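Removed: one protein chain of the complex. Kept in place: all other protein chains.
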Amino acid sequence: MDKVISLEKALSLIKDGMTLMIGGFLANGSPDMLIDGILDTEVKDLIVIANDTGFPDKGIGKLIVNHRVKKVIASHIGTNPETGRQMNEGEIEVELIPQGTLIERIRAKGAGLGGFLTPTGVGTIVEDEKEMFEVNGRTYLLEKPLGADMALVRGYKVDRMGNTTYYKSMRNFNPIIATAADMVIVEADEIVEVGEIDPDHVVTPGIFVNYVVGRGQ
Amino acid sequence: MDKVISLEKALSLIKDGMTLMIGGFLANGSPDMLIDGILDTEVKDLIVIANDTGFPDKGIGKLIVNHRVKKVIASHIGTNPETGRQMNEGEIEVELIPQGTLIERIRAKGAGLGGFLTPTGVGTIVEDEKEMFEVNGRTYLLEKPLGADMALVRGYKVDRMGNTTYYKSMRNFNPIIATAADMVIVEADEIVEVGEIDPDHVVTPGIFVNYVVGRGQ
Amino acid sequence: MLSPKEIIAKRAAMELKNGYVVNLGIGLPTMVANYIPEGIEVFLQSENGIIGMGPAPGPGQEDPNLVNAGGQMVTVKPGAAFFDSAMSFTIIRGGHVDVTILGALEVDQEGNLANWIIPSKMVPGMGGAMDLVIGAKKVIVAMEHTAKGKPKILKKCTLPLTAVGVVDMIITEMGVFEVTKDGLVLKEVTEGISIDDIRNATEADFVINKGLKIYHTESGVID
Partner (left out) sequence: MLSPKEIIAKRAAMELKNGYVVNLGIGLPTMVANYIPEGIEVFLQSENGIIGMGPAPGPGQEDPNLVNAGGQMVTVKPGAAFFDSAMSFTIIRGGHVDVTILGALEVDQEGNLANWIIPSKMVPGMGGAMDLVIGAKKVIVAMEHTAKGKPKILKKCTLPLTAVGVVDMIITEMGVFEVTKDGLVLKEVTEGISIDDIRNATEADFVINKGLKIYHTESGVID
């Protein structure tokens, strides 16, 4: 059950128009090798779901700058002025979602839930067109699950079966997007043999992972 | 910020009529010292939220056998015939909830959600009196959050600030109940100094934990 | 000679494919693990928070801190992982289990399943069963064909349901049914069992598959 593939093979799986979840938070813990790899292909019209769009020269931001993305679903785009510019010029569609709602919608998809009630966004433009509910005297919005065709995950030590650990603040969105996409590719800082990771320390069990690519290719 | 207290002090916090979440799965990973300790007190009329009621002589089952519990909210009571007997005789109230719904309701409380939509239980007696929703053509039940006055958690290596790790299958309900109760007491296999646990390996951050008691008292 | 339970467990194991994530119910379904064919690697999941269970521990290998959802001591294989119950049901309800094999009190021709309660007689609770049958990609009921001579495969379940229309396949010591939207289809009979035997032991309506096959219990050949 060796899931390790080459960068080339991984990139061949990414197609025009796909919805991609990409890990990372302000480019910290993003799968940079895969992102750079996409830039070497012709892939375009991507829909990207991520916390933010990084910086123009770092992380997901590079995909924006190079016009590979037609729509972004994120909580924050302020650190990448190019995203704002493309949005204002109508070159890219941007959907902004509160960070806690965004990650919980992704989790809901992974967990087979039909949605959840959150107090976040009540009384703001976030509530537009959403159903509202009272529970124990508090008002909540119904938020729906959010999935993707593919998740690009940045892992730290990853075994050949896909069992994944994370390093420091690089964890962020990565373990959650790994549960919510039809195909999951983990970019590993280090590939280790099966059995080298203590089962108590595995964060993303390998059953969620389709492919592993090692960094430094 | 040393949260370590004696067993005696921990037991003094548990009062008649309290709602207690108790970790463990068929008595594996349950806080056995605290459970045994309760039996040495006069505490009664507890409401217990747990996966199951263990066995008559093991885990939560002992609290049932000793008539300390007036109500149980669990997914399974089959391994403890005494729970069934007391239920049939009207000595104890039992509310049965599907396991995935039970743990998710506890998580929802910890995560500040007003509820979630699950497909589990649709078309069964579990749906009685619950609101139903269609999302993308599938039917879901709205399930509400579930909290408690106190959570009794079984940890493995736990530092003095309450940062908690778990061992093998003893993890089960423990990390989730630690997020959902007004007061959280962790029974630790081993108390270690702050800094001894790799921050990447902490499962329950110490901020969720009010007190730590060491086993073997 | 295999016992009826062994026949069922061995046949059910033949439904497992390489790489499958599998959850086995308590009792007979747990025995399926003993019959996984050579060359097939599956990932056994347990509700209490394990993926990658191995065989039962040998003498001296037991660890009381490592049990399955039935409370039995187990081992894990290299590449296993432990997690909490919320993650466990993310796996289960989220569609990340390829097949669950579990027992039933009753199953009916619409794929309804009853396996958690006999009101005022036996009220063990549903445990994780309701989530498993809703979430797993394929649900196989593996059970003896009758209970005390009475059919368990019914036109309509009489006991409170575990879930509606979730069963994909029924494997008994007598044969194998597929549940289709048009009802039950008998796909296989066990060698030595006649279709009349099955009719007599089954309350549900069923049609017989055109290419009905025979299952040879010792060799494991289906032809």
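Each chain gets a letter, A, B and C, in the order it is written, and its residues are counted from 1.
In the analysis below, a contact is a pair of C-beta atoms (placed from the backbone, for glycine too) under 8 Å apart; a residue touches a chain by one contact, two chains touch by 3 or more.
Note that the coordinates shown come from a computational prediction; the quantities given were computed from them, not determined experimentally.
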Which of the chains on display does the removed chain touch in the whole complex?
A, B
Candidate in contact with the missing chain, chosen from A:Asn66, A:Thr124 or A:Gln217
A:Thr124
Contact with the hidden chain only, please: which subunit B residues?
1, 107, 109-113, 159, 161, 163, 179, 194-195, 199-200, 202, 205-208
Considering the entire assembly, which residues of subunit A contact the chain that has been omitted?
25-29, 51-52, 74-79, 84, 87-88, 94, 96, 98-101, 103-104, 107, 118-126, 166-176, 203
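Keep this in mind: only the chains that are shown with their structure count from here on.
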Any chance you could name the chains that touch subunit B and subunit C both?
A
Centre to centre, by mean C-alpha position, how many angstrom separate subunit B and subunit C?
29
Would you mind pulling out the distance in Å between where the CA atoms of subunit A average out and where those of subunit B do?
32
Where subunit A and subunit C are represented by their mean Cα positions, the distance between them in whole Å:
35
Multi-chain contact sites of subunit A, meaning residues that touch two or more partners:
111-113, 199-200
Using the touch rule from the top of the page, what residues of subunit C touch 2 or more other chains?
82-83, 86, 89, 92-93, 134-135
